[in-house]
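Below is the structure I would like to discuss, written out as structure tokens.
For this view, one protein chain was removed and the others were kept in their places.
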Amino acid sequence: MGKKNKIYLLIYGLIIFALPAILQNNYHLMVLNVAALNIVVVIGLTLLMGYAGQISLGHAAFFGLGAYLSAVFTTTYGFPLWPTVIMAMAITGSIAYAIGIPTLKLEGHYLVMATLGFNIIIYIVMIQFDAVTGGPSGFAGIPRLRMGNFAFGSDRQIYYLLWAVSIAVLILSLNLIYSRVGRAMAALSHNEIAARCAGIDTEGYKVKIFVVSAVLASLAGSLYAHYITFISPGTFSFFYSIQVVTMVLVGGMGSLWGSALGAILLTILPEVLHAVKEYNVLIYGLILMVVLVFFPQGLFPGIAGAFANRRTKNPSDSGKQLALAKRA
Amino acid sequence: MMRGAAFQGKQKILETRDLTLHFGGLEALNGLSFSIAPHQIVSVIGPNGAGKTTLLNAITGVYSAHSGDIFFQGTLISRLKPFQITALGINRTFQQAQLFSNMSVLQNVMVGMHPRTSAGFLGGVLHLPGERREEKKIRERAESLLDFFGLLPKADWLPGHLSIAEQKRLEISRAMASEPELLLLDELVAGLNIRETEALGDLIIRLKEKGQTLIVVEHNMHLVMGISDWLIVLHHGSKIGEGRPEDMQKDPKVVEAYLGT
Partner (left out) sequence: MTLSLQIFQFILSGLTTGSTYALIAIGFSLIHNATGIVNFAQGEFVMLGGMFMITFYTFLELPMLPAFFLTIFSVAVVGLLLEQGPIRQAKSKEILILVMITVGASISIKGLSMILWGKNPMTLPSFSGEAPLVFLGAAVMPQSIWIFGITVGVVAALNYFFKGTMTGKAMRAVAASRRSAVLTGIPVDRMILLSFTLSGALGAVAGIILTPITTTSYDVGVMLGLKGFSAAILGGYGSMPGAVAGGLLLGVLESLAAGLISSEYKDALAFLILLTALFFKPSGILGSGRLRRV
């Protein structure tokens, strides 16, 4: 993955694991714990958006599926914790596969709408299917995260586990970017027709990366459920989908480091804005617009990895731009 | 190696039968039938709009034919997707070099090896020993290809900083990375000066001498006459003649097609 990334990882890891010694307030640790999980979701989305050039507005649904599947199977049916997390990932991945296959062949905004529609359907199911999900008042009593006989009791203890997972996902994703598959995806994101002619199964990779992003969101969701031990549909609404996409855009599409920083920044931001709760929605919308209008390449472009600026430039649509759009 | 006729019929590396392709109301290819024997340079020529690039797009699966078939080494490829056709052993260059400008010169060639390598998500994500070995081989082969094409000193450059001739060579080296039995070159020397054109012509002949089969779509008649073993002449989407370059030069139908436009 290159020397630069290894150095960044070292610094990043040192700071992350040193923080609990400095931060005494449990609330701060909790915010960072949620940030760690958001990073996992956001990394998946970055791979999807940066490589497949597709935006999903439904990742809250995958996050929520991971949470509810984990919650229901461990609490109501007594399944063991970690196998359930993996099972949830498999189920969520399969659903993503089913959605991805037809929609990823089409233009970007079809996936946007399909994932948004999916998000809303899942959200409504979470609310209405109350016999299983607990309905609008939520689902409580979820078993806490544990490894073997050791149950993670405090925010501080869970911090190490969640951040270890988060950093592991980051490392694995960095590995992916620098591998044969990563190269193929970078090629496909840049020039899809040339990539196809070079022998890359572009449709297949787009679906695969969509599934990967869904599976990561599911993992984060399961961990979230077993951390907070209580979940309710409100957490998994369309707004969360927007939030994670905003984190990716703020960080710079295709930059894993940027996305991680964007996730941390935008997880902390609402807490800071807590005083002005009513304005939360408006400010989010304004941030999204400002970043997209003035910094479409993201706020952290310099941190991008080996493959710098990646925007799809197919010969067939030189200029998916307002000024030159070709009419089909 | 014998130029031209006698062994055309024997082993066919590529064959089209009655290939027809429409664009809206326009017939771009019209019942085109021909076949090509391996290890030679076949040039496809014809006036503008004759369907030459369309033919390349049809062979590589970028366009689907309305009717007719294409066979590659006996296998029917007309309904396959581009990446499948590449994996079978056909690769191409484009009229305007389609390089991945977000990657280095070396990485462009490494991508070209995709169909001949196999490390997947798991290997990539976990950086397994098998994947590491394959990456090393990919890098080495890419470097040796760049060396053959004279681009090794610029391996870490971005393609945008290369000259046009160098970009074309990069595109060929990327195409060669997939070890194609058949290489299609689309107007390789358009926009190049005489020196660059001759250099590329020599390169193509060197590739043929190593056993490569090439289909060259070209407008530059001097180059065509200089390197081709066989010519196929298209006009309005059909074949109006094929044969040795010197014969086609004198063929009245061919002459009329060029003068008539």
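Residue numbering begins at 1 within each chain, and the chains themselves are lettered A and B in the order written.
Everything that follows uses one rule, which is that a contact is a pair of C-beta atoms (placed from the backbone, for glycine too) under 8 Å apart; a residue touches a chain by one contact, two chains touch by 3 or more.
These numbers come from a predicted model, not from an experiment.
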Problem set entry | Left-out chain, listing which of the shown chains it touches | A
For this session: Tell me which residue among A:Ile142, A:Val245 or A:Leu266 touches the hidden chain in the full complex.
Result: A:Val245
Exercise. Which one, A:Tyr8, A:Phe63, A:Phe79 or A:Phe118, makes contact with the chain that was left out?
Worked result: A:Phe118
Problem set entry | In chain A, positions touching the absent partner | 53, 55, 57, 99, 102-103, 105-110, 112-114, 116-118, 120-121, 124-125, 128, 192, 238, 242, 245, 249, 278-289, 292-297, 311, 314, 319-328
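Here is the rule we use: only the chains that are shown with their structure count from here on.
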Seminar exercise, completed: Distance between the CA centroids of chain A and chain B (whole Å) is 41
For this session: Would you mind writing out the residues of chain A in touch with chain B in their complex?
Result: 172-173, 175-176, 179-184, 186-187, 190-191, 193-203, 208, 212, 306-310, 313, 315
Problem set entry | Residue numbers on chain B that touch chain A, as the complex places them | 60, 62, 81-83, 86-87, 91-92, 94, 96, 98-103, 107, 110-112, 114-115, 117, 119-121, 123-127, 131, 134-135, 138, 174-175, 178
